[in-house]
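Yeah, one chain of the complex is gone here, protein chain that is, but the others are all in their spots.
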C-alpha cells in the first residue's frame, strides 16, 4: 500500500501515532472471531518492550498500558477490527530548541523533512522506535492464536557488538530474564560489560536478533513475490534500525556448495523430514515443516552523547550535542518486536493458505451445509 | 496480496507462467502514459538473463524474445496494462519419469506439493527460476523510465563462493562482458576457475550480488511498513535462491559503534550531503540522496549431478540422480533480476511519493486548470 | 481487502468501533502533508450527522466530539496516519434481554451471527449506522482539501417516501437548515408531515440522496475495475441502508435512446464542454469535467415499533417488539455520509491520477532537482 502504515494481506495491521503525540495505536482487522482475548494477553508482550527496565534502557518510564477499544466482546474477538491504544504519558515538555531544526545523524530527520517538507521534530515523531509498540500489541494477539494452532515463536539476542551467544549454552528461560535478552548467561555478562564500556565512551552498539518459529506445517507461504521469506524480510527490515535480514544459513549459504547446503529429505513416522535445516525451514518461499529461522541485524543506536557535526533546515552546518534518554543498544527491546512481526507474518500466511486447495474449499462449504 | 504473483503499490506487476508451459508473462499496470517503448528496450535486459551464453550457464537455449501484447500504441506507453509475453521454445518433451513424483533436495517440489496437494513437476513449474524472465521484462521498462528521471541502477556480481571482487579494480564496463558479471577481470578469472572445479566435482556454488542505485532524490520511500529498504528486502528475498539481504553496511553495521556508523551531514553547493554512506542511502526507510546500496546473498544451485537421498510423493525413500541442464551458479544470470527488482521498487516508491505534500497536489491541479 | 474495514487506494481509510463499545474511530493514511487541520474542521461535519437534533432523529444524544490523536503537528497534517476518535458517551446500560439472542428483521443480526458464530448484540455492534461517524470524520478532511483544489461536494435529500423535491425550488442554503436536509422548503414540509404519519403508525420511511460534485477536472478515475463511477457505487452501497446507486440519468438512461442520451461536445472559451449531462460527469469511468452526479436510494429504517415475527439464535420463532431510540428515516443523517464517501473517493482518484502521465512525473522530479 502506498501509504506505508499497513501490513498484511488477510490479517491487516494499521498503526498510527507519534513519539510525543497523545498515544500510539494499532488497528488489527481480519482477525478471526471467537478467540479469548484480554488486555493482559497483550500487556505481557508490551512489558517486554517497555523502556526503563535496566541500566541499558532509556529511563523514559512509559507505563505502556494497552487499552482495547473495539473488536472484543464478552472476552472474545468479534471478527471486526481490534483497536488498541497505548497512551503516551511521559513526554517531557522540554525545550527542543537545539534539535528542532537540526538533522540528527543516523536518524530520519532529514529524510522526513525531504519527503514532507515539514516534520514533527519531537522525539522523531512517527519515525521513533516508539512506533513499534503498536506492532507489539497487535503481534501479541497473533502470537496467542498461533500458540493455539501449535506454532511457537521464540526470538532472542544472538549478538551484541562482538559478543555472541554460544549455542551450546542456549537456555530459553534466560531470554526474558537477562537484561540483554540473551539465552546464555555468560554471553549476557560479557555483553553487559561491553555495553557499559560503550556508555562510558558515550557511544552505542548494534547486534543480532534471531527468531525460531516451530510448528508451522509444510505448505505455508505464497509463490513468487509473497514468498514467506520475502514477507519476513519486509517485516523485519521495516523495523527501524534493521540493516540486514537472513533466512536459515543466510550469508553463509552464499559461501557453501550445493552438496553441503542441500537439506536431504527422509521419512520418520510417516512424515517427510529433513536431515539438516540450512534452508531455515523455507524452500521456494513456502514452509517445509522444519523450524523457520531468521535473523535481523541491528545497527548501533544513532543517538550518542558526543558532539556530532550536522546541518540544519536552513542549510547551516552545526555542531549537535544530543541529550535526553536513549538506549545504548536497541537490540534487547527489539527482540519482542521481531517476535511480533514474525507472528503477524506467519499467521497472515496461514490464513491465506486456507484457500489454496479446491478440496479444502469444497469440504469447508459442504460441512457448513450439514 | 494473498495470491502471491503481484508486486508493487502504484506500479503493479503481475507475472504468470511455468518453466515448461507455453510461456512466461508479465502484466505491468499503473505505468505512466507517453514514454517511448519498443520491444528492443526490453530485449536488451532479457538477453542478459538468457541461458546458454557460456560454459557456466545451462545449455537450454531459449530465444527469450519478448512480445508486447498491449499497453503500447504508436511506440508510446498508453497508461493501460502493458502485457509482455516470452514463449517457451526449448522445453524438451523428455521423460520426467524419475523426477515426476520425487522431491528434489533444495527445491520447492515438496513445499508446493504440501501446499497445493498437486504440482507441475516439469522443471519446477511456477517455482522455476525461469519465472524471473517476467520480472526482467517488466523491470526493463521501469529502468528505462528511471533513467529519464536521472536514476541509474547498476547490479554486479560481488562474490562467487570464496572469490570476491576487489573494489579498487572496479570497472563497470566489465559487468556485461565477464561471464560472471564481475566488474573485475582478475576476480572473474579466479571465479571461473573455482566454478570449473565445482563442475568437475558435480557440485555448485553461491555468491553475492550488489546493486547500487544513484540519482534517487532524498525523500523517497514510505514510513513504517513500506520503508524503501523493507520493500527492497521483500523484492530481493522474493528471488528464488536469495537467503539474505543487506542494506548499506548490512551485517557489519551490527558490529560497529554509533560514532563510526553514523553518517555526518554537511553542506556542499547548497545541498545536504553525507560524509560517509554506511546507511546505504536510506534513513528511517526513506532515501537520503546518497547512493542506495543493497546486496543479495544467493545460495548454491540445488540441482547437482551427484546422487542424493530423498523421498517421493508416496513416502518412499529414494536415491535421486538429477540430469538435464542446470547452471552451476545462478549468480551471473540473477544480476539483471536484482537490477530489475530494484527498478520496479524504486519507481513505485517515486510514483507513490508524488502525493506526499499538499502543496505538490495543489500545484499539480492548479497548473492543469491554466 | 479481505477484512472489510478499509477503503481507498492511495488515500486509505480504516475504521473501527461498535455502537455500544468505548468509541468509534478512523485512521486516515496517505493524506498529503502540510494542510491546515483542526478538530473544528471535522466537527462541523460530525455535527450534521449527530443524532438528537429533531423529532425525526433518535433522541440518543451523543456529543460526538472528535479528537485528533495523531498525524497533525503545529496545526498541519504531517503526511502520516491521522487517527480520529469519537467516544461513545450515551450507551444506556439497559437490559438487552429480549434482543440479545433475537434476530431483528431487516438488520444484520442474523447475518453477522452466521458469519462469526457470535456477535455483539448491543445496538448492532459493528453493523450499527453509528459506524458511519468514522467515515464522516475522515471524509471531512478529504472535503477540506478538495475545496482547496476547487472541488465542491454537495449532497441533499432528494426524496423521502413519495415526497420529492422540485428542482425549480432548489435552494442550497436550505440543506443544512431543513430537518429533512431537503433544499426545498415546501417539499420539506410535506416530507415532515409524511414522516409524522409514519411515526404515528409506528412505521418508517426511506428516501433518496443526491450528490453533486463540481470542479473535478476531466481525466479523473481509472479504467476498467476502478472506474470513478464503480468506486462511487462501492462507496455509496457500502453505507448501511443503501439499496441502489445511480450515476447521471441512472435507471432512466436504460429507457432512453442513444440520440437523446449522448451528451454532445462543443467548445466554450477554449474548453471542451457538453451541452447536456445525462452521463453525470463520467464517461468510460473517467470524469469529463461536468458536474458528477450520483444518487443513493435508502431503504426504510428496519427498526419499527410494531410487533414483528422473527426467530432467535436457538431456532425458536418469536415475537419481537423493539424499543429504544431509532430514526423513522435515516436519510437526513445519511446526507453528510454520502457527501463524505464521495469526498474520500474523489480525492483518492485525484491523488492516483497524478502519476498517469510520464511527462508529469518527469516534470515533478525535474522541478525538485532545481
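Here the chain labels run A, B and C in written order, and each chain numbers its own residues starting at 1.
Quick note on the criterion: a contact is a pair of C-beta atoms (placed from the backbone, for glycine too) under 8 Å apart; a residue touches a chain by one contact, two chains touch by 3 or more.
Owing to the predicted nature of the structure, the values given are computational and were not obtained by experimental measurement.
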{"item": "Touching the absent chain when the full complex is considered, from C:174, C:283 or C:338", "value": "C:283"}
{"item": "Of C:38, C:114 or C:366, the one touching the omitted chain in the full complex", "value": "C:114"}
{"item": "Contacts of subunit A with the absent chain, listed as residue ranges", "value": "2, 10, 30, 32-35, 77, 79-80, 145, 148-150, 217, 223, 350-352, 354-362, 364-365, 368-369"}
{"item": "Where the missing chain touches subunit C, by residue", "value": "1-7, 9-10, 13, 15, 103, 105-108, 110-112, 114-117, 124, 126-127, 131, 159, 161-162, 198, 201-208, 217-227, 229-238, 240, 243-251, 253-259, 261-267, 270, 272, 279-280, 282-289, 297-304, 306, 308-311, 315-317, 352-353, 355-357, 359"}
{"item": "Residues from subunit B at the interface with the omitted partner, ascending", "value": "1-6, 9-12, 14-18, 21-23, 25, 27, 29-30, 33-34, 67, 69-71, 73, 76, 78-83, 115-120, 122, 125-126"}
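Here, only the chains that are shown with their structure count from here on.
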{"item": "Same vs different contact residues, subunit A with subunit C, by half of numbers used", "value": "same"}
{"item": "Leading chain pair when contacts are tallied as C-beta pairs", "value": "A-B"}
{"item": "Distance from subunit B to subunit A - Cα centre to Cα centre, in angstrom", "value": "26"}
{"item": "Two or more partner chains touched - positions in subunit C", "value": "2, 10, 30, 33-34, 79-80"}
